[in-house]
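The other protein chains are all here in position, but one chain of the complex has been omitted.
Our next item is subunit A:
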Amino acid sequence: MRVDVRALGACNRLAERGAERAANALGELTGSDLAVEVTGASVATGEDLAEAFSGRESIGVRVGLDGGLEGQAVLAFDAEQIDGLLSVLPGGASMGRSAVTEVGNIALGGFLDGWANYLGRAIDMTPPRYFEADGAAVLPDGALAGDGVFLFESRLDATGTDLDFSIYMLPDSGPFRDLVVGKTATAATVGAEGAGGSAGGANATAVPYESLSTFASLAKRGSANAADNIGMMTGLETTVDVSRLRFVPLADVPSEVGTEPHAGTVFELQGKPSGYLAILFSEESAAAIAEAMLPMEPDQPLGDMAENALCELGNVMTSGFIDGWANVLGTSISHSPPEFVHDIGSATVSPLVASLSRRQDYGFVIDAAIRTEGIQARCDVYALPDERELAAALERLSET
């Protein structure tokens, strides 16, 4: 069975539309303006998901799905935000659990309507079940089993009120595989028309279904190597907190990075796949890790000395990252010298997104949060490979 990675794009758009419906439903209920910030589809192993969610507490509702989609959908709020949610709901804090259940029910109903419309088939929801969950227990049943699952996450932003939530949906793999295959034909037709006869055509992005689980190992191997290299260079114990590969609209990447000031390095990747890699620290983290690497305290927290240290760190991290990829994919990838960046996070990545947008609308984003012990420093790695070249590399991998 083959899956066109663009079919993931169709699924993602669907999740995005569903999230908009959920936002409208919730906005009407609470009287807030809600906007969908980010919707992403991720492919991850159970082990990665367990790591990604460790230490998080969530409150929300889950429903079972039957009909057009089978599986489970979960709407979750961060436990820390629950007071904010209750304060905007009719009935307020006294309603507690029933208010959350009602919100979840309405928002999930809105979300699934979008999918049902698209599929032309009703999706039946079981009555919502309220839950409070630690760590990965928030995820739909079955998310932690198996070695390559799809998960759709949407984050909403409530303008004027601090309120956002995530929707996780893990359709049972059988029916969902059929859905992806069904969309493959549609995506291929649309792609052929839209491409205007461009080289490669729609098949350029088709990969065997089994290769999708390789995506997860790309994220994992890359970030583990990068962390090892930091450890060797600095002598600090370094761990990877989160590493996931998600399929997101490229235009969402800047807002995901956010508007806080960031410092770090950006690289261009050459080889199979080509693309960009950005390693971004908060200003405090950047200053802290630079200071830890320098023999003496720098004159300025983020001056020339710190810039050199961060470039050197970026170099070893990036070479670790792409070595990890090259091992998984069996290809050779090289990188440009580091370019130091210090600006609004989203402004820093927007030129990378613009550059890739000439050829693709969706991107595979590898999120890796790498943490060093002893000093407070954490960075996010955004890897943005060319989708056709990545698909081609995965294709070759499946043939060997």
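Definition applied: contacts are C-beta pairs under 8 Å (C-beta built on N, C-alpha and C of every residue); 3 or more make two chains touch, one makes a residue touch a chain; residues count from 1.
One rule holds in what follows: contacts and distances are computed from a predicted model.
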As a check of understanding, state which of "(2Fe-2S)-binding protein", "Acetyl-CoA decarbonylase/synthase complex subunit delta", "Probable chemoreceptor glutamine deamidase CheD" or "Glycerol-3-phosphate dehydrogenase subunit GlpB" is the UniProt name of the chain not shown.
"Probable chemoreceptor glutamine deamidase CheD"
Residue, one of A:L144, A:V341, A:C379 or A:A393, that touches the chain absent here:
A:V341
For the chain that's not shown, point to the residue among A:I82, A:L151 or A:V257 touching it.
A:V257
Touching residues (missing chain, whole complex) on subunit A
6, 9, 31, 33, 35, 157, 159-160, 190-191, 194-196, 198, 251-255, 257-259, 261, 266, 268, 276, 336, 339, 341, 343-355, 357-361
